[in-house]
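Below: one structure in structure tokens.
The complex is shown incomplete by one protein chain, all other protein chains being positioned as in the whole.
Here is subunit A:
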Amino acid sequence: MIGGTGRIDNRERFFQVESPFVQKLASDLKAKDVMTYNVITLAVDQKVKQAKEIMRLKKISGLPIIDEKNRVVGIISIDDIIRWLEEQDPEGEIGRYMTRNVVTVREDQLIIEILKMFKRYKYGRFPVVNNENVLTGIITPGDVLIKFLHILEEHMSSRSPELVRKKVKGFEKDLKFDNRKLVKLSFEIEGGDLSQAGEASSQLKSILAKSGRYSDDFLRKVAIVSYEAEVNVVIHAYRGVMTAFISPDFVKIVVADEGPGIVDIELALQPGWSTASEQVRELGFGAGMGLYNMKRWADDLMIESVPGKGTIITAIIYNRKGEG
């Protein structure tokens, strides 16, 4: 669905699914396609300190607790560990501290439903169970995002021969529209390569400008939004892909990266807030205006991010007649 002019103001829409591609993915995939299978589990009579050590060593933030028949009876998370620490009970057993009301999902449950559950419950993970209620896996928002990124990458490399690291030479003259189809252009963005920052957005802008279909105001908005999204990938992520879906009436820019993600989207949208390094700031980047600029100039902006995994930014800019 393309449409709607509301802007993202907070993380309420964190998992709101609007892009048709993402929507299709979320409706096609099931928990078992995405979940982690090798789940580390503990039993109620084991010590909390064991759970703490496992969580520290494996860098995980929650462990399902199972009974002798592999059924989930609880979950122990960082919050429970903190409670245990406060009680100063070094030999305390898991049974006393774990959370008992565990929300589980079924193996064949659709990802779109699970995403909605993440939004509703605000939990970091759901244990996955089969029809006999036996634990078979665990799923986090990060698992979903990684799966989406992989599919997106495959989708792009198989479907768009114009995926470019090199220049999109000669494409200008081909920017002819079939009313039912969007022209799609993809650009790879290398993380950390500051010297190349702005290349992809410059190319996109010049292609759009050469078509002669767009107002100056529209081109400026596209330039700002694509530039900021590109610079974010260069500064913060390992790599990313910017894809522009171009129609005579709008451009939709989707920038997906593998990177550290955004821990607090609402905070990151505040002007002046930045996690950029000193080195990056000396070059005049990292002013903390990137997401704010995107929000200001895009007609519709959606940010999906999972800390430690990556971020997908989707922005739509409409080419309104009579402006510019």
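Here are a few things to note about the model shown:
One rule holds for everything that comes next: a contact is a pair of C-beta atoms (placed from the backbone, for glycine too) under 8 Å apart; a residue touches a chain by one contact, two chains touch by 3 or more; residues count from 1.
The criterion applied here is as follows: contacts and distances are computed from a predicted model.
Chain not shown in the complex: UniProt lists it as "Serine kinase", one of "Cytochrome C oxidase subunit IV family protein", "4Fe-4S ferredoxin", "Serine kinase" or "Sugar ABC transporter permease". Per the touch definition above, the residue from A:K30, A:K205, A:H236 or A:K309 contacting the chain not shown is A:K205. Touching the chain that is not shown, out of A:I78, A:V134, A:L267 or A:L283: A:L283 (per the contact rule at the top). Residue-wise, the contact with the chain that is not shown comes from A:A223, picked out of A:A223, A:V241, A:L269 or A:L301.
Where subunit A meets the missing chain, the touching residues are 194-195, 197-199, 201-202, 205, 216, 220, 223-224, 227-228, 231, 283-285, 287-290, 293, 296.
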